[in-house]
Structure formats: C-alpha cells, structure tokens
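Worksheet: one structure, shown below.
All protein chains but one are shown in place.
In order of appearance the chains are A and B, and numbering begins at 1 in each one.
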Amino acid sequence: MGRAALVVGLLLYPFVDRAVGLQTVHAVSDGMIYVLLALGLNIVVGYAGLLDLGYAAFFAIGAYTMGLLNSPVLGSPLYGHPWSFWLCIWVAAAVSALLGLAIDAPTLRVRGDYLAIITLGFGEIIPVAIRNLGDITVEIGGWRPIERLNLTGGENGVNPVGRPYLPGVPFETDPVPWYFLILVIGAASLWAMNRLRDSRLGRAWMAIREDETAADCTGVNPVSTKLLAFALGASFSGFAGSIYAAKLQAITPGAFEFQVSIMLLCMVVLGGAGSLKGVVLGGMLITVFDRIVLSQSTFLVRWVGRTAGVQALASSDLTLWRWFFFGLGLVLVMLLRPQGLAGSRVSPVAAGADETDDPIVSEPSPSPRVEAVPGWLRERMAPGVAAPEAAPLLDVRGVTKRFGGVVALNEVDLVVPPGAIIGLIGPNGAGKTTFFNVVTGLTRPDGGRITFEGASLVGLRPNAIVARGIARTFQSIRLFPYMTVLENVLVGEHCRLAATVVGAVLRPPSVRAEESRARERGRALLAFVGLGGKEDDIARNLPYGDQRRLEIARALATEPRLLLLDEPTAGMNPRETEILTDLIGLLRRELSLSVLLIEHDMQVVMRISDRITVLDYGTRIAEATPAEIQRHPRVIEAYLGTGYEQELAARSSPR
Amino acid sequence: MRLSRIAAVAVVLFAVAVASGDVAAQQCPKGKLRLYTSWPMQGAMVPEGTGMKNGVDLAVAEVNGVVAGYCLEVVNLDDASPQTGKWDGAVEAENANKAVGDPLAIVYIGTYNSGAAKVSIPITNRAHMAQVTPANTYPGLTKKRGAAPGEPEIYRPGGFVNYFRPVPADDIQGAVGAKWAKRLGVKKVYILNDQELYGKGIADVFEATAKKIGLPVVANEGIDWKQPDQKPVLTKIRASGADLVYLGGVIETGAQVVIRQMKEVGLTAPRTRFMGPDGLLEEELLKSATCDAALGTDMRITFAGLPFEKMRGVGAKTYETYKTKFGKEPTSYALYAAEGTRVILDAIKRSAPAIEKAKDVTEKREAVRKAIAATKNFEGINGKWSFDENGDVDYDTMSGFKVVKAHTPIGCTFQIETSLA
Partner (left out) sequence: MTWWEVLVQQTINGLTRGAVFALIALGYTMVYGIIELINFAHGDVFMLGLFISLAWFTLLGVTTPLTGWQLVTLLPLVFLLTMLTTAALNVAIDRVAYRPLRRSTRLAPLITAIGVSFMLENAALLWMGPAPIAYPDVFPSVEILREWFGLDSAIFVTTKDVLVVCATVPLMLALHYFVTRTRWGKAMRATAQDRETAQAMGINVERTILVTFFVGGALAGAAGLIQGMYYNIGQWWMGYQAGLRAFTAAVLGGIGSMGGAALGGLVIGLLSAWSDQYISARWTNAIVFSILILVLVFRPHGLLGERAADKA
C-alpha cells in the first residue's frame, strides 16, 4: 500500500510539479544523482565499514569517461568519435570499477583510518591530474615527442557532452526525461543493492566491518571482499558521474574536489550508514533542503519578520549564515540521532546485558541431543572418518615464534589424530593462544612445519586455512556484534557458498536454492547448540553463555574437520560448562570432529581429552594422557611454581 | 514523501513571501517582465554578488521599474552549492532552466564565473533568450582567439548569438600586457597562474604574445594558490634570473601571498618587477599585500576599460549614484551589472512593438535578443561602444596602472600610468 503510493507519487511528481509551476524537478534530479553517488559510497562506508574520504575521485572518473568518449568536439586524440551514451555509461562504470581496483589493490594491507587517508590522497591527486593533463609537454633533451597535448581539457573542462538518444524522448533542457532516466537507474541500483545486502557478499562486507580478524578466521577473504566493495562502490559513481556529465553538458575539474567527498560522506552518515532508506533520505535532504529551503530562507524569515512586525528579522540576511546553519544542522542531527536519521541497526544494549553473570537469568539450555545434530553436518563430515591411527590430521613439528627477544613458541611439536580431542594447557603466557594463531595463519611462524591432511599450512592466510577445514573460536569472544545470530552463522558458511556478484543480484534458481539451504542449515545448527528461536536477535544482545555457543556454531558452519577452541568455558557457570563439555564430546562421537582445546578448567580438560600437551614458556614440557599428565613432575612444578591454586581461583571468575 | 511535502510547503511560503513583498501598486498597462540574475550569493562571494545585484537594481530604479509600459521584476538566483562550496554547474543549469521555463522571463543576467556561463549559455540559446554577463571575461565564450577547440560555436546550438558582454574579454588584455612589459624593458619573464579559467587563460595569452614579440618566457607555471606560502616557487624564480613576474589570477587566489613574499625572497625592483591583469586591480590587494611589498616590486596592472574614478560622463555619474544609493564603493563588476541592465532596458524599449506583436514567449525573447545584438553607439560607462557580431564590445580601452605612494589609510594606491592599446 505504502510502496504503491510511493511509486505513484514518484511517477506523478514531475507532472504535478509542472502543473503547479514549482520548477523543482531539476533540483530533485540533481539530488538523485547525489543520492546515487551516496548509495555507492554506502557500500564502502556503510556495509564494508571502510572510511572513504576521496570518493569524489570516482565521480570525476565517471564523468570524465563519459565526457571524453562522448564529446563531439575537442582537440585531443581521444575526441571525434562520439560514442553512444548508452554504451558510455557502462564503459564509465567499468572504468571507475577498474580504477577502484587499481587504486585500492596495493593499499589493502593498510587498515582503518590509514586507508581513509589513502582514499583522501587519491581524491586530491585525481583533480590535480585532470587539471594538469590538459597541457602535457614531454621533453627529452630538446626533443619533444609530446608538446602541449590536451588530454582532459585542463581547467577548461569538457563540453559539450553528448546526450542520450532515445527515439521520441528529448533529452534536452526539459528535466523530466532526465528525472525518469535517473529514477530508473536509481531504482535499479537500489534494487541491486538491496539484494547484495542480503547475500553472501553483503554479509561478508558487514563481517569485515564488524571485525576484520574474526571475519578472516571465519573464512571471509578480507582482501577480495574489500576490493569488491571498492570496485562496486566505484561503479555506481561511474553511472552517477556519466549522467551528471551528460545532463550538465559541461564538466570542470573544480566540481570534484574534497568538499564533494565530504558532502557525500555527510549524506551517508546523516541518513544512517548501512541503511538504504537512510542514505536516500540523507542525500535528498542535503541537496533539496539546501536548494529549495535554505536558499529561500531569507525571504521566509523576512516575511515572518514583516508579518510579525519584528524589525531584526525583516531586514536579516541569512545568506551570510548559510554555512553556519548547515554545520549546525549536521551537529544537531548527529547529537540527537547518532545512528543517523533512518539507522536503526544499532539497537541499544539490551537491559539484560549486565546480568550475564547471573545464572538464573540465562534460561537453562537443554543438553545437546544426538538427534539434534544437523543431518547436513553429519553428511559433510562423514567422509572424514578414517582409521584412527592413520596419518595425523594436524601435524605440527618444531614450530618457533619469536616476538622481539621473547620466544613465544620454542620448537613445539603437536599432533592431532583424526577424531581426537587434544587438550592444550599451560600457565598464563605459556604460548597457547600464540600457538592457535600460528596454526590458523594469524601469525607467521619463524620456523617449523605445519601440515594439515598432508598439505603445508605455513604462509596461508587465515581464510584459506578455514577453507582447508580448520575453524577456531577466540578467548575473548569475537562475534560480529551488530549482525543477527543467524547472520553470524551464515558468515560462517561463506566459504562453502558460491554466489557471485551477478548471482547475488539476479538470484537465479541455483543461488536462490543455495541461499535457502544455507539458512536452513544455519537454523538447524543454531537449534543444535541451543540457540533455536533466537535467530533474529542482535548478537551483542545475547547473554554471555549464548555468545560462546554462537561462536562455536559459527565455527561449525565452516564445516571444519578440526576445531580449535580457545577457553570455551571461560566465564561459564558449572551448568553451562557441563552442557558445553557434552557438546564437544557429542561432536567428536557423532561427527568424528577433531578438537584442539585450550582450557583452564582442569576438570573439563581431564574429562574429555584423549591426550594433553603442556606448554610452559613456549616450550612443550609434556605430552601424555590425562592420567599421566596429572602425575607428571614437570607439569606439577610448572603449575605449582606459578601458583596453580591462585590461578584457578582467578580463572573461576568470569573474564 | 514527507520530505517533498516540507519542500512544497516551503515553496508555497516563499511564493507568498515574494508575492506579498515585491509587487507594489504600479501601473503596468502591458503586464510584467522578469529579469533573472544568477551568480554566487554565499560565502566569500557575498560582497561581489551583492554589488552586482545592486548594479542591476540601480539600473531598474532609474526607470522606476517600468519600461515601455512593462513592469520589471528582478529574480536573483544563487548558483553556488554546498556540494562544491562555490559555483556549481548543476545549480547554474537549474537556474537557467528556471528562467527559460518562466513565461514572464525575458532576459538572463549572468554569470560571474566563466565556467558557469559555459553551462547556461546553451540553455538560454535554445530558448532564444538573451544572456548578458556583467563579469565573464574568458575569451572562448564569444570568440576564437584564446579559446579551446570548438568554442564558441558549442555554446550556440541555435546558430545565433544570444550571449553578450559589455566587458572586454581577456585575450586583448593578455596581449596588451605582454607588449607593455616589452616596452618597459623587461628581458625575461616568469609567468605564474592560479590554474583557474581566468588566470590560466590570460597567462596563456600573455605567454603566446610574449613569445611572438621576442620576450623570453622562462615558464608558465600553475601554482597551488591555497597555500599561504609561495616561497619555494619564488626562490625558483629568483634562481631563474627572470626580471618580471606575471601572475594570472584574481585577488581571491593568493596574489597577496605572491607579492608579499616576493619581497621576502629578494625579488624586488630593479632586480625583478611584478605585473598582473585587472583581476588584481583592487585596493583590497594593497591592503593585505601591504604597500611595502607592492611598491618594492614596482607593481603594474593592466585594466580593461577605465577605473571607476577615471570615468567621465555616464561612468562618473553611475559611480556617484551608486555610492550615494548604497553607501559604499562599487565592487569590481557592480557598474558593469548596471551597464548590462541598461543595455537590456534600452533594447526592451526599442523592441516594445515587436514584443507586443509576438505570438508566444519565444518570439518576445527573440525580439529582445535581436534588439540587444543591434545595440550601437551605446553611451556606456567607458564611453560610446557597440556590440560586434560575437556579442563583444568593440572598444579596447586598456589602461596601465602603477602602484604609487598615497596619503590614504592604506598608504599607496593604483595610479594610471599610461593608456594601452
């Protein structure tokens, strides 16, 4: 109903405008171009969480691609072959996307705000380059192969730009055809983005935004995911830029400077980063409000002043204060609604968040049942069952890691046979987590071999290791806090799904089937770990014990053959600990999943481990069955020497 | 949809405000004609924008707002936007389209920035609407010399001239400047430009002329005028041994810094002098660059037309009227806005019969356009002139100024040194 009204309204608007004589169609069309740009930026900033301060560069590239390919006159080698607008618009998008890749590919190692400054740098370089490439002279010792070549029109810019040709539709000064052209492209973009958002790729972007390391360790390749965000974001600006150029008929380098990037960022954040509705609202608000309301505010205020008889108002001139009010508006909106006008994704911390320590509140979850083991998981894991004493699943030999002068791991050996549960214990700082990081690819070892199913893992990125079949959890829980419970698990399935960009947008039957299968599996998995019915909760609002279980479910979703659990029972009450211990046992029994377990709760370790390795100061001091370990003199020394009792006491309180 | 409702309410309120405010009880036997203006009216452009608006108002007030039985109404539009922070082509296009779409609009007055004119001229041209600028001096808008390939035809999709400027274009000035420099005995010149349309354009003409008349040019270099520090570039000039610095730019684009720092790196007369175009002919420049530095560089400025104080006849009268009416000195282009408006009013008067006979609004506009194009021997602020076939004025009165000491609060002033041609 509401949507139908919106569509009818949008279709009728230009005619109503004409009938009433408001003449706002131009402003609205231009606003829509900026909205299109803001939507592209939203992929980068809102979804992937990468601050981009130079997005106007891509706007410029799109506009100039259209201008240079489609301008009927101008004096450079590129000119004289006006291509069709309908072709150029795709070329512009492709060029923008390619340049987005080229620009950002070498810089993806750079994280966070350093990446922001790199985008800012490109935002500065591109206009300078466009300006200067209008007059190039190359001189090599008196020989001038290129003399005063005009490639981009310099500060003159490019004009006129060819217009789109469509039989019967005049793309001239009348804004209405432009309005509909932009409306169609805008609606298509919104449609595509909406689908991308709810796809394998959208989830990967958001996972990167929430926690890049955790995403990497859940099988999302941060490099290609980020590149895709930049490329797709840039391609939208290619569309916007080419329409802008064709509509305006003249482009100059001054129209694409830093200010434009900042304004686009304001549009995205003002409306609510990550929310399509918000970005549309933010973009329209900034453009239309300024053009139609602010520019007439002096008249309004004077009129109010005259009517009310207030002399100060009647003679005021608000044009002088325009920027002040604009800035004030930005500040006020952000103070009142920090999540943006339409951003609702960031729900407030649940009232129960402080009660995680309270065992009464978190409802007693049922013990995992054998029947609940998801069938698909069983299927996937089954081929992994082999003779227990066959080749080891994970084989670590002589791994060494030094941090500066500190030897965190010293020639450590560790073997995980298929279907075994191996405990890894040791006093604090013994190198247990470092060992996990080395195995999962977060940290590169300085020496030694790591083989998994016969192939070396050394040098692989974490996401590649996940794809090989090793999943992990973290000592301090690292979920994707602002995504739903189900989405968290779906990110886990990422590396087992195949949908591409095109697939995610067009959703052919295969992708549709894959997606619904993935959701089904996710739900089954959640039900299995005892989170059934909480699929749509925001992850950060879960009680502590549930967060732990969700992290395990997410790891299981990657279909691992080896699961690395880093203190899974830390902070849990005895009842929760027992349930979790049962769960681990069940996984091994039913799925013959191998588990490598760091655990401080000695009861747990002793109960479920087949064998235990003890680390102290980065060195393996013992490797034996639980019973032997309990009597091992060096282990007792290591623990008692460092205050085993105290440590136990400290560990029993959460975190 | 809430948004557009707000917008609609605002627009209605605005319409009410305009309606209640601007329509006085006047005798308009033949109805109403609207003059649209478009240039930046925010931020740093407020003084110049207001000055030009005052110029238009002044001319309209001279005829009491009525010409040949038509009541005149001025609609002031702003072509700057927050997206760019300065003139914005998209807004300029919208403004031109607004004017073209208004059945009462007869002429478009604008723009201030030549870049913006590139956007609006084709739009007004298609509608047969005359466009008169008070300030654009970029040559390519009207003629081939100093233009980019394809100009100016690309601005005339209708094949006729609808764009007129009562100010001389820059190509004359750049050439005159180079010849003057040669006459002053300059041996080697270093050209700087602010990389904007005006500054780069005039610097290019200067460079081309200098090379033609045998005045060596070391370089024509674009500077980053947003820097408050040009010492490195000036040091480079000092090392090059040039004895004249020519700066293509306006006072908004960092000329102060260049002049002031020339003194600090030792670029002073007689070793090195300074010359610039009329974009720099503002007392404001001397105030912020200080007289010390300006006198030290033996600063010279070329100017298209006459300075306000030197005007006689119509010019002197306009200058005085402006000062009494608005209580301040006119800005650089304020009087040209008045001149342009007078040309328009004169043309409306002459074409009144044709306007009356016109069947539709396009014919009305066409009548006025033709009348403006036919302007001959107009009594202007710089003397008598006519429009040539390009829509340019036919006079090339150029003055050469020099900075001299003066007993003013600033301490120095521009004094006319010679007349140039």
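Just so it is clear, a contact is a pair of C-beta atoms (placed from the backbone, for glycine too) under 8 Å apart; a residue touches a chain by one contact, two chains touch by 3 or more.
Computed from a predicted structure; not experimentally measured.
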Touch partners, limited to displayed chains, of the chain removed from view: A, B
Contacting the left-out chain in the complete assembly, out of B:K53, B:K98, B:R238 or B:R300: B:R238
Touching residue (missing chain; options B:V161, B:I191 or B:I251): B:I251
Which residue of A:H26, A:K226, A:R322 or A:R521 touches the chain not shown here: A:R322
Selected from A:A273, A:L377 or A:A557 as touching the chain missing from the view: A:A273
Contact partner of the left-out chain, one of A:I262, A:L276, A:V439 or A:A622: A:I262
Contacts of subunit B with the absent chain, listed as residue ranges: 43-47, 195, 221-224, 226-229, 231-233, 235-236, 238-239, 251-252, 256-257, 260-261, 264-266, 284, 287-290
On subunit A, residues whose C-beta touches the chain left out of the figure: 45, 51, 106-107, 109-111, 113-114, 116-118, 120-122, 124-125, 128-129, 131-132, 213, 258, 262, 265-266, 269-270, 273, 320-324, 326-331, 334-335, 338-339, 346, 433, 436-437, 442, 474-476
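What we mean here is this: only the chains that are shown with their structure count from here on.
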Complex interface listing, subunit A residues touching subunit B: 5-6, 9, 13, 22-24, 26-28, 30, 33-34, 73-75, 131-132, 150, 153-157, 159-160, 172-173, 175, 244, 247-252, 254-255, 257, 259-260, 263, 281, 284-293, 295-296, 299-300, 302-303, 306, 319-320, 322-323, 326
Residue ranges of subunit B in contact with subunit A within the complex: 1, 3-4, 6-8, 10-11, 13-14, 16-18, 20-21, 41-43, 46, 78, 81-86, 88-91, 93-94, 96-98, 100-102, 115, 118-119, 122-123, 126-127, 140, 148-150, 154, 195-197, 200, 222
